[in-house]
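With one protein chain withheld, the remaining protein chains of the complex are depicted in position.
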Amino acid sequence: MYWSSILWFISWPALVVLGYQLIKLVVSKYQDTLEKPLKKSNSKE
Amino acid sequence: MFEALSLLSLQQYWWLIVSLLGALFVFLMFVQGGETLLFTIAKNEQEKSLLVNTLGRKWEFTFTTLVTFGGAFFASFPLFYSTSFGGAYWVWLAILISFVIQAVSYEFRKKPNNFLGAKTYEIFLFINGLLGPLLVGTAVGTFFNGAMFKLDDLNHVTWGTSFRGLEAVLTFHNLALGLAVLFLARILGLLYFMNSVDNKAIVERSQKALLLNTVPFLVFFLYFVIALLFKDGYAYNSETGVVSVESYKYLHNLLALPINTLLLLIGVLGVLWGIGTSILKGGNKGIWFAGGGTVLTVWALLILAAFNNTCFYPSIFDMQSSLNIVKASSSKFTLVAMSYVSLFVPFVLAYIWYAWKSMNSKPISTEELEQEHHTY
Partner (left out) sequence: MLEGIDVSLVDWSRAQFALTAMYHWVFVPLTLGLGILVAIMETLYVKTGNPEWKRITKFWMTLFGINFAIGVATGIILEFEFGTNWSNYSWFVGDIFGAPLAIEGILAFFMESTFIAIMFFGWNKVSKKFHLISTWLTAIGANLSALWILVANGWMQKPTGMVFNPETARMEMVSFWDVLFSPMAVHKFLHTTSSGFVLASIFVIGVSAWFILKGREITFARKSIVVGAIFGLLSIFYTILTGDSSARTIAHDQPMKFASFEGLYNGSEGAGLVALGFISQNKADPSNENLKDFSVKIEIPNILSYMAFLNWDAFVPGVNDLIRGNEKYGVMSAEDKIKRGKIAIEKLTAFKEAKKGGNKAAADSLKTEIMSKDFQNGYFKYFGYGYISDPHTLVPSVPLSFYSFHIMVVLGFYFILFFFFALFYTLKGKVHKKRKFLWIAIWTIPLAYIASQAGWIVAEVGRQPWVIQDLMPTMAAVTKISSGAVQVTFWLFAIIFTTLLIAELKIMLRQIKIGPKTEGGASHV
C-alpha cells in the first residue's frame, strides 16, 4: 500500500549513486582535457 | 513487544529516557564550563587556541544532546513542551540565544576576515558557558519549586506573570541549583582539560582551579539537596488525577524509591571521588568518575521529581494545572512507536563511543594543531 512512496524514496539514493558513477566515467574519459594547462599567462599558478 | 506494556509503564520508560538525555546533557556541559575558563586557564594565545580546539571537537555533542532532549520531550510529554516553552518564554529564549552564538564561534573565531574579531567570539563562548548551565539549572529547579502557569480546557497555557519564566531566578532554591550546575560544569571542564590536553602548564593550572570551584559547588549543591528533603511537593491521586500538597514529598520519594536513592548516592560519590583524586593526585581519569557520577546524580534527581505520583512540573499559580507524567504524556500509540525508535539508542551510543575513541586516543597538543588541516 505504500509501494509508490517507497519506490520514490529509493529513487533518492539512486540519484546520488548514478551521479557518482557518471562523474567517475566522465572524469576518467576527459582527464587530459581537464588537466591540460592554459597556454598563456599562467604565472599565478 | 512494547505494545504489551501498560500506558503507565511506557510513560515511566519515556521519563527514564528523557531524564537520561537530560543527565547526559548536564555532563556534556563540561564544554560550557570550559568556555568560562578560557580567559583564566590560558595565559597566552597559543594556550587559548589549544583549549578552544579541544572543546571545539566536542561542542556538537552537547548541542545535539540538547536538541534531542527537546525533541524527545516534545514527542513523549508534549504538554510539558507546550506549557513550559510557551510559558517560560524568556528563560528558554535566553538559553537558546546563548547556544546560537556559541554554534558559530568555534568555526569563525580564528578565520581571517571574520567581521567581529576573535575576542568577540571568545566572549560569545563565555556568555554561552555562563548562561547555559546557570539558566538550565534554574529551569530544572522549577521542576521542584513550580512555575506560574494555568491550563484551560483545551490545555492552552496562560502564564501568571509578565516575566514569563524569569521570575524563577527570584526563588533562591532554583538559583542554587543553577549555580551548582554552573560550578559543576566548570569542574567538569577543568577535568576535561586535564584529560585531553597535552600541556603541563594547563594541566597544573586546571588542577589548582579545581578546589576553587569545588567549594562553591558543594555549598550550593548541598543547600539544594538539604532544602529539598524538607520541601513540600505536589502529589497526584493516580485514580482521580487530583493534585494535593504533601509535606516532605521528596523525602518520601527517596524512601519509596530505594534503587533510585542508591543511584543518587553512587552518583554523588562518583563526582566527589573524581574531583578528590584529581585535586590530590592529578591524573587524567577524573572526568570519567565525575562525569559518570554527574549522569547518575542528575538522572536520579529527575526521576525523584516525577515518579511515585509526583507532579514533575508543579504550578504554583493553579495547583490543578500541575503536570505529571500521566497528564502530560503522548498517546499510547506514539509512545509505543517511539519506543521502537529508542532501540536504536544503544547503537548510536556505540558509534559515538567508537568515534570518540578513535579521535581522542592521543591528547591534543600545539604540535598536532600545527599539522591539522581544520582548526578552530
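In this document, chain identifiers A and B correspond to the written order of the chains, with residue numbering beginning at 1 in each.
One rule holds in what follows: contacts are C-beta pairs under 8 Å (C-beta built on N, C-alpha and C of every residue); 3 or more make two chains touch, one makes a residue touch a chain.
Keep in mind it's a predicted model, so treat the numbers as computed, not measured.
Within the set B:S84, B:N260, B:S278 or B:N308, the residue that contacts the chain not displayed is B:S84.
Among B:S6, B:N44 or B:N113, only B:N113 touches the chain that is left out of the view. Among the residues B:L8, B:V100 or B:L229, only B:V100 touches the chain that is left out of the figure.
The chain not shown here touches chain A at positions 2, 4-6, 8-9, 11-12, 15-16, 18-20, 22-24, 26-28, 30, 33-38, 41-42, 44-45. Looking at chain B, the residues touching the absent chain are 57, 60-61, 63-64, 66-72, 74-76, 78-79, 81-87, 89-90, 92-93, 96-97, 99-104, 106-108, 110-116, 153-159, 162, 164, 330-331, 333-334, 337-338, 341-342, 344-345, 348, 351-352, 355, 358-359, 361, 369-375.
Everything that follows uses one rule, which is that only the chains that are shown with their structure count from here on.
Measuring from the averaged C-alpha position of chain A to that of chain B gives a distance of 44 Å.
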